[in-house]
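Only a single protein chain was left out; the remaining protein chains are all shown in position.
And then subunit A:
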Amino acid sequence: MTISVKGLVKYYGNKEVLKGVSLTAERGAVTAVLGPNGAGKTTTIRIIMTLIFPTKGEVSILGQDPFRHKKVFRKVGYVQELPNLPQFLTGRELLRMSSKIKGASKEDVDRVLKIVGMEENADKKIAKYSKGMTQRIAIAEALLGDPEVLVMDEPNIGTDPVLNYNMRETLKEMKKEGKTILMTTHVLEDVKKVADKVYLLYQGKVFFEGTPEDLVKKFLGVVVITEASNVEVAERSLKELDYVRGFKVEGNKLVIRLSEDRREELLHYLVTSGVGIRSFYLDQELEEAYITALKEAEKVDRENSNL
């Protein structure tokens, strides 16, 4: 594993904001850390990036303790939440300074500017940039030196759909190249499209760990979408199945929630019942699963605090 965090505990005064967070991020994968505001996502990232000292616990990046071996950051790119960059520099000046610090080449500055589409605005002062442009330069800066590890704290704040798309494509490329990406985000679309692993933090604790599919399966069950030519027959048939947790009809489309993964059995049943199946596919209602998971987390937390 490239990033490993074990048993992170962080107190601010008497307040325990992290209660033993452990997570890992592997090579060639995007690991997303989700959770509501105040869950401890940014605190975890800031500890990994050595901005905050943990009260207890260990952090390792590429097998090294970043608090003792800052040189490891030559191989790490970081996009901070709402990047605060030196306003008096131009985008290009910032990237040049950073490339010197990271030991990246001058040519790399042009490469990263191209990735984020900032070639034309690179010579303007950062003070004159819009929020989105600042974010682009911050992302470009993180990509300098072709880092092995990319850590991003809510990188989508202030970005437009084109940059989001380019960013996702860049992440996919980086995954293929065997890079490690750890990100916190509230944008579930990104999680659905690029994340391989998800950690759900709630009140400073990891409440869930697994793939995005696992998140949906655990908190929503298996959701399939099917288009049928005879919806009424389909409705009648579905009511007879004990493993169908529920379903809703949207025109010819049926969204069916299963309590366990018995998709093949369902498909066979619907076909033999004469429903007239036109399409049948697994759906990942990540947003709904996320909200359900949070409600569950809140319930568990309440129960624990009542004990």
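Following the convention adopted for this analysis, a contact is a pair of C-beta atoms (placed from the backbone, for glycine too) under 8 Å apart; a residue touches a chain by one contact, two chains touch by 3 or more; residues count from 1.
We adopt the following convention: contacts and distances are computed from a predicted model.
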Exercise. Which name from "Phenylalanine--tRNA ligase alpha subunit", "ABC transporter permease", "Na+/H+ antiporter MnhB subunit-related protein" or "Leucine-binding protein domain-containing protein" does UniProt give the chain that's left off?
Worked result: "ABC transporter permease"
Exercise. For the chain left off this view, which of A:T50, A:N166 or A:S273 is in contact with it?
Worked result: A:T50
Exercise. Which of A:K102, A:R136 or A:K217 sits in contact with the chain that's absent?
Worked result: A:K102
Seminar exercise, completed: Across A:L8, A:A29 or A:L85, the one contacting the chain not displayed is A:L85
Seminar exercise, completed: subunit A positions in touch with the non-displayed chain are 42, 46, 49-53, 70-74, 76, 78, 80-89, 97-98, 100-103
